[in-house]
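Worksheet: one structure, shown below.
The complex appears here minus one protein chain, its other protein chains still in place.
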């Protein structure tokens, strides 16, 4: 069982969700984050004073999957999250982290382990 | 040392916190997330146009505990997070993920390992 | 490859970022969280009724690094996050959790493993 | 202050006929309606034929239209004031109370509310004048006057409509975060008809309190006590919010509450100074008294807080301001300027204490309609009886040796409390046993915005909007 | 209602000279301008020398200044109404449309817009009077009157300016979240000059529709149809928003939309009752009709929703209120009180249906300027032709047997649709082929607030501000 954590561009979330559905990954948790990486930020102005905002809004996905699903999930995220023309990726498109899970418990019925995914 | 990550219903947070206090787990970190699972979303309307919102607001808990506390913590979360009548769980009540921690450091005094929990 | 998760005081974020830059850690993801620990909360009033708010706003950092960078990163966070006078830490300054990563993938070009950091 | 209507400038019967015929034609009830309308117009015009040509005072008309618009503007103010104090999941439902009360009561008012309040008096209890249904008897050229300056009756009718609609909107503060919307609409319709309309007739429409010369300049009984006591009763019937008082329920935006309080103050100038019915010296004194009492009460509430727990809060300042505006409402056209800081200070302190009592007693008058409007209105009625001076508006209060007036004020306040309490309990009970008062628990937990209205109040901090939703139908 | 200007109280030529000389001196165009100004002042004053001393009616002036301020206040109202419905990343850009239309059209209006609209008529098509450029011919002591009560021309000029500027501000609702700001400014400037100014001349400035005695009290054609049709055309030219209609685009804050609707209602009293030009009985009836139609339409929209999908939404109530205000705009000074609930109910239901049609046809009139203002305005014009009664304002509608008036109304509405559609398409096309209408896709994705204006609308839920930013230059 792995926990796949992905940081993606906010406006790619819908595409990623569709790609995940296509590989039959139906459950996920998303949250708001801000990222700092190679991608440069943007400049805002306050009464003529420029200020550089170097944290950029991103979306964080958390998906717990069984081993068999790890690779398809990663591929789905990659395909959905690339923002360039023709599926070419761009700086800022994000990262995927893969973490081992010791256990998973479904709260409603107490199921544990891979069945609880 | 384990990191217990739980996704629960927002309105069960208070009950979970009380259950955790009862098993002497006093420290946790919570954040806002949105979840997508078996639970169906809801419909909103905009000038007569229905739109289906399929991400549902959840709360994410992060609790670092020593091995001895893993099981009590999981039980406490389960008992606090179930939303049905008479402690029966329902679809949407959430998931618990258990992750191994390599190390923990308390920032204020630099304590490391299990003592830093 | 490790994922370093740190919970810090919001107003120390800038200092932490500078300390990280100093040790050449240039990428991170931050998010809003609320924490519950030894630090006591504060009291708010609503028309004369006092209410105790026991969750305190914190910032969560997520930083994926290669092994060589683990210790410098931890030190940088510690030095930047301490809020007392003269670099002395205080209750509430936060925690650092270290988690092993199985893999990292850069979405834009598909690079995997340590090169993708 | 009682409004004495004098219809004038009545066109001859033929003109009335020309005016009404299209509607008659339209609705097909030709005979019935034309008889009523024609007949009543003729009848109603008789006593005023003495003043057939009345010049409308443009200055007073300008002020009364501005005042009416200002009172209408209190609705967004009240909506924000309340919505800022509820949890984010109930923001829209709370605002909806105010706006729907506005819409519903306006329609009721022109249908028959105005007639019940200001139609021909029957036994001091109610107005009745079938020809005024749908305001058919309100010719656009009618004028009314309270103090010698004539304004169009249309304007007077709308000014009073705004008072009628704001009263149930205030009540809503007691039952936020848990009442069914359909039940609220039904309650408002019944309450405004069976409680508000008789009450306004009693006090301003020629009813028994009016005949006793009660001094209620802008609605201490009619609006303030009525909404406060109505709110309390309805909150008792509906019960506490889930979690109250064990969990404290975090306000979504005190910034908007503060904005709402500012709008309320602004609109209250229409309410109070508009109650002079003209742009004259009396309006001027109502204006200054309103300002001073609001300021004094805001300050006093903050001081009370400071004594109590060493904080001066923004919600406290806003609440104190509203308490002062409430208490000066009946008094502003009767008392001297120097009395208004006294009234304001008393209002700030007394309402602060009243709100603390709620916590002790454990009922859930959620946003303190009773503690602020009920208590403040009652206090204001009594203080009017004490501080009224003849030089302002001809009424002498207790300090000028006239205990009689004080007793009338007391009688009016107590009668209002009793009548409104009984009426509200009866109406609330009827709604409760028929369609029910309260949303299901799951809706209360989820929030009324989503559960009732299918909407979300705020979406400005969270995930990218385009990802959250997908169209459900095409 | 046509405004008939009567300039009066004209000072003798020497005074005019003293008044203008400094500017003449200043800009160096001494001869040209002084001739124009002197000449036209002399010429313009001739027909009015008959009434050399006119007393300004302070009451009407008070009301008209209040009304003008109220219409100006509709801009923040409209800005909130719209901004609450767009996504959080476009909140500021959407508000900016309203505010920049205000600023830009005021400047255009005093430069030459007022002259085009209300200058000396040329062939029923346009006003023209070079001496009024920069309002040089508007002496501060001029007075104008519509109904016997004189007000300063400065006030009349500003009242009309507010109508001119709110019209393009409404159009913006159709093209939010994707239009370039510079293109919007250019479009507004051209549109107000070549579409609005002629139109207002036709209807109120002595043009051909005015001569036909079209009954348009407060702008059913000029403001409502014009903005609705203009919006539709512009939205067709600019195309749909990225993602529409497959993704539904979540509103950032319906709470603010509701506040905006409340402000609009409040401001609309200036719009409608102010269109009487005086604080008289006609203003009173416009006032009451406005109130009743707004309430009825809000209620009706909610009912339509309820029938359609068993919900009464807050956005529905707000939208219905605006639809009612729109439809009563041309009618409010012509119809009897009993007609306004009918007009309101029709407006609520018809506009609700019109908005549903959009989803079927697939164009992206984003915030329904067409469905609400275009359709509501057209409906209101026709209903004015049906329900007008002579007793109110001298105009007889179809129900009083005057089919002629109905045909004039129809002609006016259809002509406005045609003229505005052609004019808007032409202007929009010119802007499109010159500087382009639309932001780059990357800006649309990122949001216009950041992409165009370099700002963020809301930062109240997220990370600590001091950490997010660092000064980029010192």
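Each chain gets a letter, A, B, C, D and E, in the order it is written, and its residues are counted from 1.
Here is the rule we use: a residue touches a chain if its C-beta (ideal position, glycine included) is under 8 Å from a C-beta of that chain, and two chains touch if they have at least 3 such contacts.
What you see is a predicted model, and the numbers here were worked out from it, not measured in a lab.
J.: With the full complex in mind, choose from A:18, A:49 or A:100 the residue touching the hidden chain.
T.: A:49
J.: Tell me which of D:54, D:175 or D:278 is the one touching the absent chain.
T.: D:278
J.: Which of E:107, E:125 or E:357 touches the chain that is not shown?
T.: E:107
J.: With the full complex in mind, choose from E:85, E:131 or E:158 the residue touching the hidden chain.
T.: The missing chain is touched by E:158.
J.: Based on the whole complex, identify which of D:217, D:299 or D:370 touches the chain you can't see.
T.: For the chain that is not drawn, the touching residue is D:299.
J.: What residues on chain E make contact with the chain left out of this view?
T.: Output for chain E: 11, 15-16, 18-23, 25-26, 56-63, 65-66, 68-69, 72-73, 75-76, 79-80, 83, 91-93, 95-96, 99-100, 102-104, 106-107, 110, 134-136, 138-141, 143, 151-155, 157-158, 161, 181, 256, 279, 452-462, 465-466, 468-471, 474.
J.: What is the set of chain C residues that contact the non-displayed chain in the whole complex?
T.: Residues 11, 14, 32, 34, 42-45, 49-55 of chain C touch the chain that is not shown.
J.: Residue by residue, what part of chain D touches the chain that was omitted?
T.: Against the left-out chain, chain D lists 57-60, 62-63, 66, 70, 87-88, 91, 149, 243, 245-255, 258-259, 261-263, 265-266, 269-270, 273, 278-285, 287-288, 291-292, 294-296, 298-299, 302, 311-315, 317-318, 321, 336-339, 341, 359, 387, 389-392, 397, 399-400, 457-458, 460-462.
Throughout what follows, only the chains that are shown with their structure count from here on.
J.: For the two copies chain E and chain D, is the contact made of the same residues on each side, with over half of the numbers shared, or of different residues?
T.: Different, since most residue numbers here occur in only one copy.
J.: How big is the gap, in whole Å, between where the Cα atoms of chain C centre and where those of chain D centre?
T.: Computed value for the inter-centroid distance: 53 Å.
J.: Mind checking the centre-to-centre distance between chain B and chain C? Centres are C-alpha means, answer in whole Å.
T.: The computed centroid separation for chain B versus chain C comes out at 19 Å.
J.: Using the touch definition from the top, which residues of chain D touch two or more other chains?
T.: Where chain D meets two or more other chains at a single residue, that happens at 454-456, 461-463, 466-471.
J.: Residues of chain C that touch two or more other chains: which are they?
T.: Residues 17, 30-32, 99-100.
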